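Note that one protein chain of the assembly has been removed; the remaining protein chains are unaltered in position.
And now, chain A:
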Amino acid sequence: MTTTVGRGTPLLTADDVHLSFGETTALRGASLHVYAGEVLALMGPSGSGKSTLLHCLAGILTPGSGSIRYGDRDLARMSDTERSTLRRGAFGFVFQFGQLVPELTCLENVALPLRLAGAGRREAQRRAATWLDRLEVADLAGKRPGQVSGGQGQRVAVARALVTEPAVIFADEPTGALDSLNGELVMKLFIAAARDTGAAVVLVTHEPRVAAYSDREAVVRDGRVREQEPAR
């Protein structure tokens, strides 16, 4: 609804996106711009379409109409292979609940995206270890997800999202399952690490204290977005 000025070309653009699940219309003309290196908080009431929009931006869901562009490339016009290469290489994900693989150790979990991208085992584990260290959970390397606390698990999940140094990280209520102090600690480490790598973060949250770590907010309501203009 708001025109966007400044900051050059958006990295990721949703343009007049509509999407329905059968009878339910989740998005009705949602537009949003994500700029390189920014932390953008997506807020709004439950059921307003935040997760759906996030999944569209990440190329997980395809809009019924409207477009999602990464740079100047329309996601819908890419082949499946191109799209999954993009998802694996340029995008990272953190979700509300442990999406860690229970059979793998924390270190192996963080190394997994690198392995999938073709890195050797040693190299992948070495880089994974530095990320566990940055998230202050190096001591958990040998443990399995079932043996760590919720807050520790979320830090491991953050490390896994960042390990490939993606251009955009999507986070859907990443602190939703944590108490507010733990949630904030995870957020602090997450944002600091993302800023270090220059990643843009699209963060769905209903917690004002978490949103306060963002650079700006966009409010989703009834499947539409009211976007705050970027500074400058």
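Here are a few things to note about the model shown:
Note that a residue touches a chain if its C-beta (ideal position, glycine included) is under 8 Å from a C-beta of that chain, and two chains touch if they have at least 3 such contacts; residues count from 1.
FYI, contacts and distances are computed from a predicted model.
The complex appears with one chain absent; UniProt names that chain "DNA-binding PadR family transcriptional regulator" among the candidates "L-serine dehydratase", "DNA-binding PadR family transcriptional regulator", "Signal recognition particle receptor FtsY" or "ABC transporter permease". Interface with the hidden chain, as seen from chain A, comprises residues 43, 45, 188, 206-209, 211-215, 217, 219, 221, 226, 228.
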